[in-house]
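What you see is the complex with one protein chain gone and the rest in place.
Here is chain A:
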C-alpha cells in the first residue's frame, strides 16, 4: 500500500498523521478515491498469496502444439536433406542435367520432406492426444503417462500392418519412452544409489 503520509512527517504542525491526506492538493484534485486513509481498511487477514494448487509446470495440452510443430519441422528438415541426397544420386545415374535435373531435385526434396514431416507429425499428434487423454483421465502427469502414451502411439501407428508389426511398434514406443523417462529421472536414481551406498 502506498503510504502518502511520509511527505508530511517532518512537518511539526501535523501530529495526527491520519488526517493529512485530505489536505494534499495534488491528490484531492485527482479523484476522491485516491483521497482515503488506509486506516479505514485495516488488514483483516495476512496479505500474502500462497501458491496453493498451482501446477509446477505447463500441462501436456499447452505443450502439445509446440511438440507437434517441432516434430513436423524436424521431420521436414531430415526428409529434405535425404531427399536432396537421393535426388542427386538418382539424377546423376540417369544423366539428367540443367533444367530437368533442377526440377527433379525439387521434386525429390518436396516428396521426401513432406512424407517424413507427415510421419513425424502424425506420430506426434497421436502421442500428444494419448498423453492429454491419460493425464486428464488419471489426474496426474507422470512417467507412467509417458510410457503408456508412447506404447499406445506405436501400436496405433502400426495397427493396420498386422498384429506382429503392431506389437513391434508398441515395443519401439515403449523403449523410447523408457529411455526418456530414465533420462528425466536420473537425479532420483542417483540419489537412490547414493543413499544405498552411504546409509548415513
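To be clear about the criterion, a residue touches a chain if its C-beta (ideal position, glycine included) is under 8 Å from a C-beta of that chain, and two chains touch if they have at least 3 such contacts; residues count from 1.
Operating definition for what follows: contacts and distances are computed from a predicted model.
Not shown: a single chain whose UniProt protein name, out of "Mitochondrial import inner membrane translocase subunit Tim17-B-like", "FAD-binding domain-containing protein", "serine C-palmitoyltransferase" or "Protein FYV10", is "Mitochondrial import inner membrane translocase subunit Tim17-B-like".
Annotation: of A:65, A:85, A:136 or A:189, A:65 touches the absent chain (contact as defined above).
Contacts to the hidden chain, counted on chain A, fall at residues 18-19, 22, 31-33, 35-37, 39-40, 42, 64-73, 106, 114, 117-119, 121-122, 124-125, 128, 160.
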